[in-house]
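Some chains omitted; the rest stay in position.
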Amino acid sequence: MAKSVNSRKPTYAFLGPVGTFTELALAQVKNAKNANHLPVSTVSEAIDAVINGSAFRAIVPVENSIEGGVSATLDALANTTDIRIYGEYLVPITFNLVARPGTKLADVKVISTHPTAFAQCRGWLQENIPSHSHLPATSTAAAALDLLTDSPLADAAIAAKSITDHYKLTVLAKNIGDNKNAQTRFIEIGLNAKPTKASGKDKTSVIVELPEDRPGALLEMLEQFAARGVNLSRIESRPIGDQLGRYRFNIDAQGHINDDAMAEALMGLHRFSPKVTFLGSYPRADKKNSKHEGNNSNKEFSSAESWLNKLRAGR
Amino acid sequence: MAKSVNSRKPTYAFLGPVGTFTELALAQVKNAKNANHLPVSTVSEAIDAVINGSAFRAIVPVENSIEGGVSATLDALANTTDIRIYGEYLVPITFNLVARPGTKLADVKVISTHPTAFAQCRGWLQENIPSHSHLPATSTAAAALDLLTDSPLADAAIAAKSITDHYKLTVLAKNIGDNKNAQTRFIEIGLNAKPTKASGKDKTSVIVELPEDRPGALLEMLEQFAARGVNLSRIESRPIGDQLGRYRFNIDAQGHINDDAMAEALMGLHRFSPKVTFLGSYPRADKKNSKHEGNNSNKEFSSAESWLNKLRAGR
């Protein structure tokens, strides 16, 4: 359950209810430790909470999500200019099968969970409960919570292993996901503000549209990064939505907007692309170095600028 | 309801039940006209049906899907080598709000539908039924079908407009999606076989992994296409899943594997990439020309080969 709101503390919205994977991401956010936690149902609500001020920050899934994530988040971010990313967090995806105390595995026929979670446990279910049926829920936690109502619709739920920290439920089977290494990446979003300081282990996210459908435009766009030694860690096309065949690219690049190399790459994109949305520069979850390839450190940028100025002055 | 299976006719699996958007895609498949139609619940089931022979072909969503699509399909295709794509179909996404005859809009409190469909009608719902609650369903059609049970859990459902061709339901509101141009792209998959003949209006789909995490690998991969004048119509990164930060790229390129330019690009990818999965060459849904850029027609390839052979022979 969300702690009661204390108006002197900041509020962090998250895809709730308690017990979701998003809450596990929230638990990693340092500044959220003693803050108010506000569960919301959709990514849009989370963004709205930030925009209308009812939350200072929101935690939403962005990649390989179980709770409603990826496209919803990417598309919502593409359609607002008021939101920036301030951090990212990785949550291992571990599913448990839970039920009301007293239930035995042999009794389980109807299983409730979010459709995506269901899909990710299909192997285990077919082997262990071949004759189950699926009752979809809006989140893994909602499925678990429903078990505790007076007339539960399902016999068991698939939920994050943290669910039993919140509810009196029994674990019938542990770690039943088909992919034991599954992870979800979550981001912390807030209103536009100065990016957190460059740490040398940073990531910058942008959304870039390509100029008309000219062949080679994607290559040209990538060269804006390559020419300044900026490495990409992710690129994903998403339909723009106005007409078929037009895509925008969600890009995570290594480095910080305050790095000279990244700044020049971003300005290059701004000239090249009909629309670039800067989503933020923030510390990498994996804490790896974000040095630029080649001779593209700030020091080397400064030295090139001094050289240019001397030439322009005729020296 | 699926027609009763006729063993002398081929069977087409589709994400069911009847009344889904996938069924609208199936309706566009010429050879499926007099075939058996087999509704299945998940993309995995559809693929399994093809592999185990219970279906000749299956129709599944692949982009901007409502019924469970994109990632599930892309990832399933990446994990089998027995399946090829034989066609693609575009379905406009038009949502109606439907209810049992006699229901009035003012009576509607609980609305059932697939979570993605729900998300796409959020604008209309907030404006027109601000106090509704959402009951998730495994598909838009399942939500509609439930309305006809003895004790329906919801008052209304959001479903494809074709739903009323199948069920006695009343339309309470038409075309309530927030994006009026929404479309879903479906593919027709079957067991590996010779691709359909090159038509000059073709598309080729591949999944490509990049060699280690070396900077510039994505650029190099794209140059394999560019160097032969092959245009891409879609590129989308998906996590490989074995470890964080490794991606594979789902690519749709213009042209056919029997085109010389495409063949050379594919062989280039095969040398470059640790893993390339060929998903098929098939006619484009938009029927646009798939000519290669520059001088890369089959004729120009032949002429270059004659020239080379002459040089090698010393003439």
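We just call them A and B in the order they show up, numbering each chain from 1.
Keep in mind that, in the parts below, contacts are C-beta pairs under 8 Å (C-beta built on N, C-alpha and C of every residue); 3 or more make two chains touch, one makes a residue touch a chain.
On a predicted model such as this, the values are computed, not experimentally measured, just so you know.
This structure file shows 2 copies of a single chain, while the whole complex it describes contains 4 copies.
The rule is short, and it goes like this: only the chains that are shown with their structure count from here on.
Chain A and chain B have Cα centroids lying 25 Å from one another. The part of chain A that touches chain B in the complex is made up of residues 42, 44, 63-64, 68, 70-72, 90, 115, 119, 122, 134, 136-138, 179, 181-183, 215-216, 218-219, 222-223, 226, 229, 231-237, 239, 241-245, 247, 286, 293.
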